[in-house]
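Every protein chain except one is present and positioned as in the full complex.
Chain IDs A, B and C follow the sequence of writing; residue 1 opens each chain.
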Amino acid sequence: MTYEVKSLNEECGIFGIWGHPQAAQVTYFGLHSLQHRGQEGAGILSNDNGKLLRHRDTGLVSEVFHKPSDLEKLTGQAAIGHVRYATAGEASIDNIQPFHFKFSDTQFGLAHNGNLTNTESLKKALESQGAIFSSSSDTEILAHLIRRSHHPEFMGRVKEALNTVKGGFAYLLMLEDKIIAALDPNGFRPLSVGKMKNGAWVISSETCAFEVIGAEWVRDVKPGEIVVIDDNGIHYDSYTTDTQLAICSMEYIYFARPDSVISGVNVHTARKNTGRRLAQEFKHEADIVVGVPNSSLSAASGFSEESGLPNEMGLIKNQYTQRTFIQPTQELREQGVRMKLSAVSSIVKGKRVVMVDDSIVRGTTSRRIVQLLREAGASEVHVAIASPPLKYPCFYGIDIQTRRELIAANHSVDEICEIIGADSLTYLSLDGLIESVGLETDAPNGGLCVAYFDGNYPTPLYDYEERYLQSLEEKTSFY
Amino acid sequence: MTYEVKSLNEECGIFGIWGHPQAAQVTYFGLHSLQHRGQEGAGILSNDNGKLLRHRDTGLVSEVFHKPSDLEKLTGQAAIGHVRYATAGEASIDNIQPFHFKFSDTQFGLAHNGNLTNTESLKKALESQGAIFSSSSDTEILAHLIRRSHHPEFMGRVKEALNTVKGGFAYLLMLEDKIIAALDPNGFRPLSVGKMKNGAWVISSETCAFEVIGAEWVRDVKPGEIVVIDDNGIHYDSYTTDTQLAICSMEYIYFARPDSVISGVNVHTARKNTGRRLAQEFKHEADIVVGVPNSSLSAASGFSEESGLPNEMGLIKNQYTQRTFIQPTQELREQGVRMKLSAVSSIVKGKRVVMVDDSIVRGTTSRRIVQLLREAGASEVHVAIASPPLKYPCFYGIDIQTRRELIAANHSVDEICEIIGADSLTYLSLDGLIESVGLETDAPNGGLCVAYFDGNYPTPLYDYEERYLQSLEEKTSFY
Amino acid sequence: MTYEVKSLNEECGIFGIWGHPQAAQVTYFGLHSLQHRGQEGAGILSNDNGKLLRHRDTGLVSEVFHKPSDLEKLTGQAAIGHVRYATAGEASIDNIQPFHFKFSDTQFGLAHNGNLTNTESLKKALESQGAIFSSSSDTEILAHLIRRSHHPEFMGRVKEALNTVKGGFAYLLMLEDKIIAALDPNGFRPLSVGKMKNGAWVISSETCAFEVIGAEWVRDVKPGEIVVIDDNGIHYDSYTTDTQLAICSMEYIYFARPDSVISGVNVHTARKNTGRRLAQEFKHEADIVVGVPNSSLSAASGFSEESGLPNEMGLIKNQYTQRTFIQPTQELREQGVRMKLSAVSSIVKGKRVVMVDDSIVRGTTSRRIVQLLREAGASEVHVAIASPPLKYPCFYGIDIQTRRELIAANHSVDEICEIIGADSLTYLSLDGLIESVGLETDAPNGGLCVAYFDGNYPTPLYDYEERYLQSLEEKTSFY
Partner (left out) sequence: MTYEVKSLNEECGIFGIWGHPQAAQVTYFGLHSLQHRGQEGAGILSNDNGKLLRHRDTGLVSEVFHKPSDLEKLTGQAAIGHVRYATAGEASIDNIQPFHFKFSDTQFGLAHNGNLTNTESLKKALESQGAIFSSSSDTEILAHLIRRSHHPEFMGRVKEALNTVKGGFAYLLMLEDKIIAALDPNGFRPLSVGKMKNGAWVISSETCAFEVIGAEWVRDVKPGEIVVIDDNGIHYDSYTTDTQLAICSMEYIYFARPDSVISGVNVHTARKNTGRRLAQEFKHEADIVVGVPNSSLSAASGFSEESGLPNEMGLIKNQYTQRTFIQPTQELREQGVRMKLSAVSSIVKGKRVVMVDDSIVRGTTSRRIVQLLREAGASEVHVAIASPPLKYPCFYGIDIQTRRELIAANHSVDEICEIIGADSLTYLSLDGLIESVGLETDAPNGGLCVAYFDGNYPTPLYDYEERYLQSLEEKTSFY
């Protein structure tokens, strides 16, 4: 076991570009900046005058494209790319995107970030008509829906398909002559449009990719919108008017890179605000603030500024830790061998520490960090969490689909405090979160999806309804 | 080209353990925590009841030991390990340590951190007596000196050899029945002794390894000291009394991990103090403080606390950047594609930024970061460096052996400011540095070696004397 | 360029087993013995109580399964496997078999050796009904046909599908509870049934796999036959009665391993017979016989015994030659650097050599070997080919689909003799070939498909008809 700092996982990041002589290379760098959204696999599909070329594999972007030829063979002026996170046991190359569908008359590529809620019923219906699925991902469904639609025009078939799938989705579709992007009616997942100096249009899950490739942000894709990019430029359309913004609040809290801007709000700033607000809601005496690296450093800095307590580097993350590491044996672990995170005794010894973290999932990691700080000599450890208790599963693209994994689903704050061994435990209030992010919108919950905190899902749950109801009965099953 | 944050390089880290059933595994984790001291190669040599076993290769610790069997074959209750940094072109496995010397009658292993100043003359003298060197490293010399000594006892031969080599060195010698550690008479390189819960003695270049493996710090090895660890415990001796502490100040400024404690001073705290002092010496108006990640975050935090300016995450380092990355073409670089570091426009736009960095070597990196910040919209960029100007080469273990690589060797602060395109440039004063570290000693320069700043070397330069004098004539040869 | 001994390529080998606790391991060894039938990729799909598990990749069997865990994870008592040869540019993992089709209600695996002749028209028809193909291979078609059939029973659907596909095929279908094997109505490709000592049934493209795994040959699968193996044993059925044996004669001439038995005739013996007959038809004086290693050694041995000329090792093939070899530059090639094959001057010097080879495709290889023998001092080189001139493409599973690649399509024997620089050139007669193989059957051409020699195809050519007619106009396009 290692000090895996979080067991929450985003499902994927997508990137597309039209109009650049080195489209695949730019996509490579774009995906590299989206690597935090998925480390299980990556792929790029380029378009060389209507010919689609693809390279994909399991591993990090740098592993998938480890020879220059891996990129060089992807010629053409347009490309889409994907980084994938996947649940254990499904690390098959078959599921790595973009998918590439070839037909006798045409072909297209497809990349997807999100999770559909009516996968199962759609799949059964399609199979009963003879459809064969080549992957276990839900992404393929859109392709089948498009191919089976009887609408006379291609865009009509795409819109029909988009109105058939339900849940959270950001799609990139590479046709022989254009890229089509589409966002679900609630805008659960972020998706932004940018422009490069040479005029190329780019589209990305996060704006951090724009900083990296020197592109300028143009605007975010709106819920229910469909965007077409081709040699004539960019064109915005919509496939539905029944929309309402409910962007995933975990993007601000944990997933997105701090330099990204989502719906006009910088992620680092939002986190810093949660830290400030958390400091206001915090009711204990302490000497120093210590953020859990790396995701909680912004919140810790806000907490420090608001509280006046010094912000210290009391926890160090080893930057060379990799997935391939040989793990310590049980015996060595008990003797204290830890690889990813260590507490700095010269800093925390004798101090009352506010340990700031962004969230608690299972509680096991928090318990270990509290223990690390105590072993390093902290006299008190007050845990301050920059988000409300995580109580409900997500069905729109985050990898929590059962309440069994969530300590707060079955335990009160006091119980959790005891379980993790802290002197106190403070969660940010839900209002505190919504106000800290502060989107300019009059949508419910300030335009955020906060269903993991309050159980109010912005859409029907379709195939997941039953699973959700069952999950309400489940007991947390760990520690 | 990439935004390599620093072109200074430490030459190696060492770790040793005696008395643990999984000695090689513990050494692996120890080396992992010393990885920042050398990424070119690594090796472990274990001692299984007098039988020495070794595995070494080029690459990171996790690459060198990528199969469990790589470690499992290194049986025994004692081990020494090494991480190596090397100058370009010498990335041969022949130079990866620990070395393993086998004789008809005995054998020993040897690991070394530092640089000798009389290598060349010793090598010539030994060769004229028929010696053959199997590597291009200076480490082997000690082995030849020991084998050729006519002192009747082994420890006498080791002491004779230690008095013959000059310069900076921390050695670990694995004999069939003991580990011997030795430090040079100035203690240029750090070396500390710790103890594990099971009673095993450990010795490490930095104390951060102790936190990782759950060992407790016992004491630092002193200049001129020789330490023997065997089944009877630990024994401290010395091979010379002509000693004077002059620990490398760059360890505090840049090399060491922030959680390490050297000569009683925590590295993060020392850096934070340099940031505070730098804020006092800084004479400009500004809105926010931005540290260059990761090495300057401590100094930036100190600067922020002292100045009252908010400490913001205006520069983001991509944590997935690896050596194996495909680099952007010249064309893409010009369009703004950058992989390692990006500036956050939503944070720096319109702001007067204090960019805090630990040091300037060539100036090329600083110039690029200033440019990044300006492109991201910073209205002013004031560069504040948490150390004095680097003007002179080092001969004790840091990879700067010519003044040509040092912009401050030939340029005034004003010239450098102009070259890097900053609105102002402030270096920390030498007194400021010495007082910020604040060692408890009455040695000159507060027990620090500051020769790179003032050219006053604590020892004769031997074989390097001539090279040094030549270098005083050299002109900086870049940008 | 290297001395690639042949540019003819078989398309694949298949192996299946039911009823063995280590089914995947046995399949691994079976595939290893079929490696000569395809080196581009390999895969195994096992059946663990109805759960299908798969591992596949590009490369040799030993490369695809390079970790013990690659095999160990394929648990279960049944398995099917595949080795694949593929045309250039299609070395994608998507095309590596067995395929694994997953449905909401069931799943199956599929492996295929052969080539369909109505792929294109079937694919178009299926796509117009909304089908999506995930590979560019023709194998998938069978799966779509089965899934779309409206026959009430599964076996009925399979038979309907088998009657719809045309051309050469040997299929292995792994269902949750059985293996189904099927052979095309002409039996173009070999397929045999065997039994292991523990009672497990095995099925293989060639009987050499039986020798390797210690299985006993039971009988060959007959044209138009369908074989079902499950926990109740083996059951033979047929999907058509319109059958006629026309087994690929190139299996005897070149593809199959010499220790395999096809339709009751051992391949080595058949080749030796062609050598004997060739010696009878050969009309020149000579001193020694030299076979081109390795495929022509049997024929050379027969030629030697019949002619009384000594059989000498005048050509040596380097057994360490691998696909990964760095190739000699043009300059080095001209100086004589050759890696795969060398002529032995001490054997051939001053001798009149009969160089026995199994076939001539493009003529480039023959020309080089003749030149090698001359450079090594042969006074005369008489080329004797143990098969008739290759003039027509194959559409049933051999990788010659155009006459442009065949030197004999456009050149007389005399012209070829001149082109390859031989003193004489003798091809085996068609009757000689048929009589040498000597199958016990009253089917036309002694039960062999000899269309590459005489252009009389045993079936309609369907989608290839037009391509074939065009190819009659084509000129050989090389040397």
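The definition used in the following text is that a contact is a pair of C-beta atoms (placed from the backbone, for glycine too) under 8 Å apart; a residue touches a chain by one contact, two chains touch by 3 or more.
Computed from a prediction, not measured in an experiment: that's the story for all the values here.
**Q** According to the contact rule at the top, which chains on display are touched by the left-out chain?
**A** Per the contact definition above, the missing chain touches B, C.
**Q** Check the options C:Asp57, C:Glu120, C:Glu160 or C:Glu211 and report the residue that touches the missing chain.
**A** Final answer for the missing-chain contact: C:Glu211.
**Q** For a quick check of understanding: of C:Gly50, C:Pro310 or C:Pro460, which residue touches the chain that isn't displayed?
**A** Candidates C:Gly50, C:Pro310 or C:Pro460; residue touching the omitted chain: C:Pro310.
**Q** Please identify which residue in C:Ser62, C:Ser136, C:Ser412 or C:Gln470 touches the non-displayed chain.
**A** C:Ser62
**Q** Which of these touches the unseen chain: C:Arg54, C:Lys159 or C:His268?
**A** C:His268
**Q** For chain B, which residues lie in contact with the unshown chain of the complex?
**A** Counting only chain B, the missing chain is touched by 93, 101-105, 120, 123-124, 127, 129-136, 140, 143-144, 147-148.
**Q** For the chain that got dropped from the picture, name the residues of chain C it touches.
**A** Given the touch definition above, chain C has residues 22, 25-26, 28-29, 32-33, 35-36, 39, 60-63, 65-66, 68, 71, 196-198, 208, 211-215, 257-259, 261, 266, 268-269, 294, 297-298, 301, 305, 310-313, 316, 318-322, 324-326, 328-329, 331-332, 335-339, 342-347, 376 touching the missing chain.
What we mean here is this: only the chains that are shown with their structure count from here on.
**Q** Among all other chains, pick the one whose mean CA position is farthest from the mean CA position of chain B.
**A** C
**Q** Measuring from the mean C-alpha position of chain B to the mean C-alpha position of chain C, what distance in angstrom results?
**A** 61
**Q** Averaging over Cα atoms per chain, report the distance between chain A and chain C in Å.
**A** That gives a centre separation of 49 Å.
**Q** Measuring from the mean C-alpha position of chain A to the mean C-alpha position of chain B, what distance in angstrom results?
**A** So the centre of chain A lies 37 Å away from the centre of chain B.
**Q** At least two partner chains per residue is the criterion; list those residues in chain A.
**A** none
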